[in-house]
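One protein chain omitted, others in place.
Now for chain A:
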Amino acid sequence: MTGAGRKQQSFSRKRRRRSQWRGLLYIVPAMALVIVFFVVPVIFTGWMSLHNWPLMGTQRWIGFNNYFRMFNDSRFMSALNFTAYYTVIVTIAIFAIAFPLATFVERQRRFVSTYRTIIFLPVVIGLATASLLWVWLANVDSGFIGPALKALGLVERSPNLLASFDSAFLTIIVMVVWKIAGFTMIILLTGLQAIPAELTEAARIDGASRWQRFRYLTLPLMRRTIALALIISVTGSILAFDQFYIMTSGGPQNRMISVVYYIFNQSFVSFNLGYGAALSIALLIILVLISIAQLRLLKVGEERP
């Protein structure tokens, strides 16, 4: 009796072990990709960050000096400041546009798939391509925006949008919103569509106003979706580089240098690969912390309240 039970137990254990091995086999390709293209490079970057590592020539071990240097580097601090400023503004702008768009294309109406396609279209353009396109649009003489304003009689002479910080920053924000809002809209749309129609119906019968339905029904049910869209948007903004590099080369008087731009400059213009690696690790830590904070604030992972 006991012998038979033990046999049964060991048999099921063996089976479990075998299925565990099989499970592992299934994820090996994915693991291999992650290890080769993420884990190893991160470890190597960490190793480089402990060296004085010029692009050409020999490297020298300097311990944590690159990390100490960072705290006294005023240019790095101003890059952090600018990136934070940009992230806040652009994220608010993207959500302010994407949310209304999502509610607009959620309802069944005529041509709704046409609207969705048109709004989503800029997303499939590469960011560098979009930046180049907008450099032309913003060109003072041969572009579109300035000459159009002049033709409409709104301004006396065509303004050079990329020459001052405020107008250049505004141009970039508009470009990024135009480019990204469609993507955020699609994510939010999936969240909206997942809300059962009966709930909204019931709330309406109970006499909840439009705003109340949005505030107490839609928003809480969309928390996970919003968290996803927010993390994608914030991460993307913190890693912004192309638009500043292409549209303003760092902006009038270096006022648009994002963190990634600064890392690029340190690594490939000043050839300090070691310091660039240290800055990259710092940026990675900042990103992880921000993502954890966002997940906490939005209480994703916990059950419904």
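Of note:
By our rule, contacts are C-beta pairs under 8 Å (C-beta built on N, C-alpha and C of every residue); 3 or more make two chains touch, one makes a residue touch a chain; residues count from 1.
Here, contacts and distances are computed from a predicted model.
Its record in UniProt calls the unshown chain "ABC transporter substrate-binding protein", which is the match among "Cation:proton antiporter subunit C", "ABC transporter substrate-binding protein", "Sigma-70 family RNA polymerase sigma factor" or "Cytochrome c oxidase subunit IV".
Considering A:45, A:218, A:235 or A:254, the position touching the chain not shown turns out to be A:254 (whole complex).
In the complete complex, the hidden chain is touched by one of A:162, A:175 or A:279, namely A:162. In the complete assembly, the contact with the undisplayed chain comes from A:270, out of A:81, A:193 or A:270.
Seen across the whole complex, the unshown chain contacts chain A at 54-57, 139-141, 157-160, 162-163, 248-250, 252-254, 257, 265, 268-271.
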